[in-house]
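As you look at this complex, bear in mind that one protein chain is not there, while each of the others sits in place.
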Amino acid sequence: MKKEVKITLRMLCVILAFVLALSAVGCGSSNKGSDASNAGAVTADDNFNQTGMPIVEEPITLTVLTTRWGNMGDSFVNNEFLKELEEKTNVKIEWQVQSLNDWGEQKGIMLSGGELPDIIIGFQTFNDADIMNNLNLFLPLNNLIEDYMPNYAKAMEEMPDLKKIVIFPDGNIYSMSKNMPLRPVSCNQPIINKTWLDNLNLEVPTTLDELYTVLKAFKDEDANGNGDPNDEIPISGSKGLSMELLNPFGITDINGFKLMVNDDNTLTFYPTSEAYKEGIKWLNKLYSEGIIDQETFTQDDTMLSAKRQDPNVSRVGFEYAWTPDSNFGQWSSEYIVIAPIIGSDGKQYTGGDPNGVSSIKRNEALITTACKYPEAAARWLDEFYTGEASIQNFWGGIGTVITKNTDGTYVLNDPPEGTSADSWYWDQSLRDFGPKYVSKEFEKNIVLSLDSGDGLKMELSKIAENTITTPYPDVMFTNEENEERPTLTTDIDKYIETTRARWITEGGVDEEWDDYINQLNAMELERLIEIYTDAFERYISE
Amino acid sequence: MLINTRTKKNKIQLSLADRIFQIVLYAVSAIVLLCVIYPLYFVIIASFSDPSAVAGGQVWLLPKGFTLDGYEELFRHSEIWIGYGNTILYTAVGTIVGLVVNLFAAYSLSRTDLVGRKFFNLMFIFTMFFNGGLIPTYLTIQDFNLYNTFAVMVIPFSVSVYNIIVARTFFQTSIPADLNDAARIDGCGNLYYFFKIVIPLSKAIIAVITLWTAVGMWNSYFNALIYLNDAGRYPLQLILRNILITNNLQMSFGSGEAMQIALRLSNLMRYSVIIISTVPIMCFYPFVQKHFNQGVMIGAVKG
Partner (left out) sequence: MKAVEYQKSNTKSIWLRIRRNWGLYLLLFPAVFLLICFTYKPMYGVLISFKEYRPASGIWGSNWADPWYKYFKKFFDSYQFMTTIKNTLTITIYSLLVFPIPIILALSVNQMRGGKYKKVFQTVTYMPHFISTVVMVGLITLLLSPGSGIFGAICSLVGVKAPNLMGSAGAFKHLYVWSDIWQHAGWDSIIYIAALSSVDPTLYEAATVDGATKLQKIMYVDIPMLIPTAVIMLIMRMGGIMSLGFEKVYLMQNDLNLSSSEVISTYVYKIGVINTQYSYSAAINLFSTIISFVLLITVNKISRTVSENSLW
């Protein structure tokens, strides 16, 4: 037996030595991206024109990477604007469109040694941490913007937030920002089934108590009129319950940071607030009376969608959503958007953003160090920052999706038969992704239809305009903060979600509250809040 | 082939214990069969049903809201046919490569008179646990200039230590040593012995390894995802995966209806995707099955 052990150990040693020797010899692969040519140095290139069209005399090709959902495809590259742009500028584009399905894994590979494209588009492609941890792969853009991007520079002057959010901790700018045209200020709003209200002769609820009464009636009676009083589901969810239900308690959180900005610029972490406790108690009450779907926490999106769009009859009564069409399919016409529910403090609250929801974002465009023509790339990107370019990259090309009238206004055409407007826009343009700038002035020229799509949402949003709270802004964290945050949030968020699920389904929030707070503190919640506070103060002091 | 030497006398002597055994066996297996057949049946009828009805629990024994949309939508994506072609090619070549690489090594390791046997065994098993990780492996593939080639799909990852170990066990238990001695006396070397004697006697294990390797290749998508970037080379599973939206996606944007519609399409095609991607491989199985259902060792060793 001893001899066996000896031999086995000896074998293992040999193998280990083997491995080490091999690694020392074999792995000399240098990182392709790091030996970059002098970034930003203005080469006196005869081919390149500093102003005017085309950008280059002899055509050059730039590779551009962007990411989209699984089946969205790359049809957008054919839109009129991009085609005209190629002709006008002489810059040929080789698009690399990646599916977001497995982008997480592919991202690491691309950064570590893969072929870097010249330009990267879309805020979903690389996030702050990706950029800051791999700074030597991305060109600082400060000089390029000054010298070659007049449109973008002007945009940053007209809308200072655009500049503010792209200043990285070391003071340089590494990515470009955008804003989207005609964005509503309200995010998700309360939507209720009007047909059910009419069937039961009920008024539209305005306060929490009224809402409760209505929901109870939905549950107990045959609200959808099919003869069965038991198939109505007043509130449902998938793998969790939306916290927008707590808007009447003063809790709003459109960016998911779990922080709310108070009037005096202090921050409140809502999962430890009294309002949250009250809200959870209310939800528990609803759950125990069967108002909230028993399967809320276990069913997936597919099952929820099936309930919302049940082929026989409408089954879900109340929800916070973007518009009725977004969720309810063939039953959308039964639903209406109502005013924000008045909470126990007599006030109304809605999650939203005074600048327009998800309008201003950074990391929409980056130029990598693999790019041999950074000046041309910068000039090419600058073309995106005009009003006309931006609307074509948000809805679709002029000629297909947009019609430009002689009076200078722009109108959206109807989508082809059988296609929804939103899907059509995604097919025809980069939509939410990529650099854009639409000034307030230019926005006035865009005429949207009020009964559907983005125009409809603008209308619906008005009812909640005055109740918008200030969201926690899109701050820039430092490298150290970005390393600490994920571990803290993975554990803390999960703990909050699991206790919430338990309290809503079983109750017990009062009894367990103190332990809950203690546990969160043990998980270093204070440190997390400190990080957020520091980042916030840096942001507002600029 | 099984030589039935049962005499009439033996047949009559089927004892009571055996009869009870038979009855219990068939009864229990029938229950198992019903339990197992249901999910299969469900997938088939779901692929012809309205996805809302399916997810709403309204589909049980018959399709509801009969529709061919799932298949129609799927076949709109003409790149599926390219995927089929690629997968068939990768599977065919990959299976042959896999058999060569793994079975040969398995036989070699099954011989106790192999010097360094322990070393090699450990060397293989070590890799079942310790792995450099995705990024270093990717860099290695690049170093060998295999990125985006046909070869990367069938050669680098063809070693399956699991298959080697199972096959090795087979060789060890089913091929008697005396056979080797007899062959050696007759003057045949190791290679001749392996190809002319061992292989014909190992139909069962060859069938199993073929099946495992082929199915593995057929279902694989991850290597293609990482090491190929030419859509014309993508295997079927990767193309299908790109058509559907995987549930792992963090859907934090796209608040419009496009998202809902994309989800609906994805749900619509979920079941038809399974059908069209697995029917071919299931047709392959019976050919392999007959090789490991019959006994093979008759009369090879006497005395």
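Which chain is which? They are A and B, in the order written, and residues in each are numbered from 1.
Convention: a residue touches a chain if its C-beta (ideal position, glycine included) is under 8 Å from a C-beta of that chain, and two chains touch if they have at least 3 such contacts.
Bear in mind the structure is a predicted one, so any value in this text is a computation, not a measurement.
> In the full complex, which of A:298, A:333 or A:405 touches the chain missing from this view?
The single option touching the absent chain is A:298.
> Which one, B:89, B:122 or B:197, makes contact with the chain that was left out?
In the full complex, the listed residue that touches the missing chain is B:122.
> For the chain not shown, which residue from B:149, B:229 or B:278 touches it across the whole complex?
Touches the omitted chain: B:278.
> Contact with the hidden chain only, please: which subunit B residues?
Here the touching residues of subunit B are 2-3, 5-6, 10, 15, 17-18, 21-22, 25-26, 28-29, 32-33, 35-37, 39-40, 42-43, 54-58, 60, 100-102, 104-105, 107-115, 118, 120-125, 127-133, 135-137, 139-141, 144, 155-159, 162, 164-166, 169-170, 172-177, 180-181, 189-191, 194, 204-205, 207-208, 211, 219, 246-248, 250, 270-271, 273-274, 278, 281-282, 285-286, 289, 292-298.
> May I ask you to list the residues on subunit A that touch the chain which is not drawn?
Within subunit A, the residues touching the omitted chain are 1, 4, 8, 18-19, 22-23, 26-27, 29-31, 33-34, 104-105, 107-109, 111-113, 129-130, 133-137, 239-240, 293-295, 297-300, 302-303, 483, 486-487, 490-491, 494-495, 497-498, 500-502, 505, 523.
As a working rule, only the chains that are shown with their structure count from here on.
> Between subunit A and subunit B, what is the separation of their C-alpha centroids in Å?
40
> What does subunit B use to touch subunit A in their complex?
50-57, 65, 118-119, 122-123, 126, 134-136, 138-140, 142-143, 225-226, 229, 241-249, 252-267
> Touching residues of subunit A toward subunit B in the complex: what are they?
For subunit A paired with subunit B, touching residues are 7-8, 11-12, 14-15, 27, 29, 69-72, 96, 99-102, 105-106, 108-109, 112-114, 124, 187-188, 256, 300-303, 305-307, 309-311, 322-323, 325-327, 329, 357-358, 420-423, 425-426, 432, 453-454.
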